[in-house]
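Excluded from the complex is one protein chain; the other protein chains are retained at their positions.
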Amino acid sequence: MAFLKVNHLKVYYPVRGGFFRRIVDYVKAVDDISFELRQGETYGLVGESGCGKTTTGRTIIGLIKATAGEIVLEGTDLTKLSRRQFYPYRKDIQMIFQDPYSSLNPRKRVLDIVAEPIRNFEKLSPQEEKRKVQYFIERVGLNPESIYKYPHEFSGGQRQRIGIARALTLNPKLIIADEPVSALDVSVQAQVLNFMKEIQEEFQLTYLFISHDLGIIRHMCDRIGIMYRGRFVEEGTCEEIFRNPQHIYTKRLLSAIPNADPRQRRQQFHLREEVEREYKQSYHRYFDDDGRVYPLKKISETHSVAIP
Amino acid sequence: MTGKPILEIDHLRVSFRIQDQYYAAVDDVSLTVNEDEVVAIVGESGCGKSALALAVMGLHPPQKTKLEGSIIFKGTNLLSLSTSQLNKIRGKDIGMIFQDPLTALNPLMTIGRQIEESMDYHMKLSSMEKRQRTLELLKRVGIPNPEKTYHRYPHELSGGMRQRVVIAIAIACEPSLIIADEPTTALDVTIQAQIMGLLKELQQQMKTGIILITHDLGVVAEMADRVAVMYAGEIVELADVETLFHHPLHPYTRSLLHSIPSAQTRKEKLHVIQGIVPSLQKMPRTGCRFQSRISWIDESKHEPNPILREVEPGHWVRCTCYQHFYFPHDHIGDVGYGIS
């Protein structure tokens, strides 16, 4: 059984217009997507800005209400739960945010930041709480003495580790990482990414990894879903997507990545031209008359593509 | 392949005043840009790459900045010019492209007016001619329906279209040098590919020199002819693009290349550069500035006052430590980036 199953998830926002501000249309931020996460894997959600990947992550963690569909975590449909019923599941799903500079309250000490989820869910004595916080702070590679410092005393990479420590305190099962390293410098990125891999093994974590950076996705993920305008265009293992992309949008996305070998400059350029030509010629094979992406169709056990 | 030099930066130091003391953010940088050449300046945030670009444009606030050395543009030292003299050059002979197209355009002015504005001061054209030229520019940077876009405001365009407008402003008076400060960083990857293609195309048509400031080594590999790697205010390595990617020498360059996940090949583990970039105030001013971050290399392997030295024709490296550098224990071996 899948660990997390997202079924026909839709998140629509009404567009109001006219004299009485009636709903005239919907913005379909997430438009009928389904995917599964298996225990212990890293699933990458990729796409360009506005494709709905962040909305998907936030809906799973309960920050945004789903318009329709199911989010089934270990057999329980989270969308059917009331606020109070949802509360215990909050522990199981934690989030790592993009910007380590704005996601930590500057007026709170590291101790209070990391202990916040513990205080919400567990009753611990101050000593126990402190010991637990120090344990996790040490686990993320920071000095346990630093729990009395404030966020501004840390570098960007260290702050992101504090954010990770906070996410780990309640032994979550699923971590949603929304662009966790895009605000960081490349050398710091490496540090955080390596570290995320290490703790995944140690704490048996499942990751939903949201990113626009295909290099990072390839490095981190086992399986990938590519999103475009609120829908999935392709889903498969990392190798399938990168070596054998089927949907024209995936091809376009992959060919757009800068090639880090200057000797292949010309080839890369020609590849892009070719893909662009194919995109123009065969647009209607991949998009319906409204420009909408078709539903996913399985082409192998693990690989699905949105073609009619 | 490359023509004569148009910009010669010589021993440039850019210092900022922090609490009544000046700290150099760009330290002893010498660099030449030739006609029809793309020189990339790469480095992480705080390495001084943007401060260098703004110094060439004279965009640092004079009360808080000290500029030493010289920046010779076509025979004139830009640092010796007054603002009004500089205004005859910027926008006309040197154009600039900024990082964030969202904020780089005035929200209250139409696209057409913003492009025409630089012509107001540098070209003697009637308003009809200016309009005509603006429409041509919009077409040239790949904006569909120029007549309509001419009357639009920035918020009505997408990010990619806005960046095309920013480029149109930069090339409005056919400059011989363009400074592009992270021109694609704020854009989605497919838009980035389009903008890189456009810049390359324009550069080839107009034979302009380009200084490309970026942190993205992929962009460098696709765009640049020569590359300068900056660390802590200094150029640590300078070479043509192929050499830099296939035979990098300086420990920082090599570490950087190994720390980036690639979409072309999958690495087991990314290299992590130890420690952090020192802040402007705490930056060591003598010795090799990268020393503290490769602590396993013996101190004696560094030069006391390292200079940028030409080790092969056209390949410059700072400090002798590169001759002794190796990656510690569990590393995947020291090969160039992108080829596996």
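Going in written order, the chains are labelled A and B, and every chain counts its residues from 1.
Throughout what follows, a contact is a pair of C-beta atoms (placed from the backbone, for glycine too) under 8 Å apart; a residue touches a chain by one contact, two chains touch by 3 or more.
The rule is simple: contacts and distances are computed from a predicted model.
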item: Undepicted complex member, UniProt protein name, chosen from "Two component transcriptional regulator, LuxR family", "Succinate dehydrogenase / fumarate reductase cytochrome b subunit", "Germination protein KC" or "Putative ABC transporter permease protein"; value: "Putative ABC transporter permease protein"
item: Among B:104, B:195, B:228 or B:273, the residue in touch with the chain that has been omitted; value: B:104
item: Options B:9, B:57, B:143 or B:161, residue touching the unrepresented chain; value: B:57
item: Hidden partner chain, residues of chain B it touches; value: 57, 59, 83-84, 86-92, 94-96, 98-100, 103-109, 114, 117-118, 120-122, 153, 155, 166, 169-170, 172
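FYI, only the chains that are shown with their structure count from here on.
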item: Rounded Å distance between chain A and chain B, as computed from the means of their C-alpha atoms; value: 31
item: Residues on chain A engaged by chain B in the complex (per definition of touch); value: 48-49, 155, 157, 185-187, 189-191, 193-194, 212-220, 238, 242, 252-265, 268-269, 272
item: Complex contacts: residues of chain B adjacent to chain A; value: 44-45, 159, 188-193, 196-197, 215-219, 221-222, 224, 241-242, 245-246, 255-256, 259-264, 266-267, 269-273, 276-277, 337-339
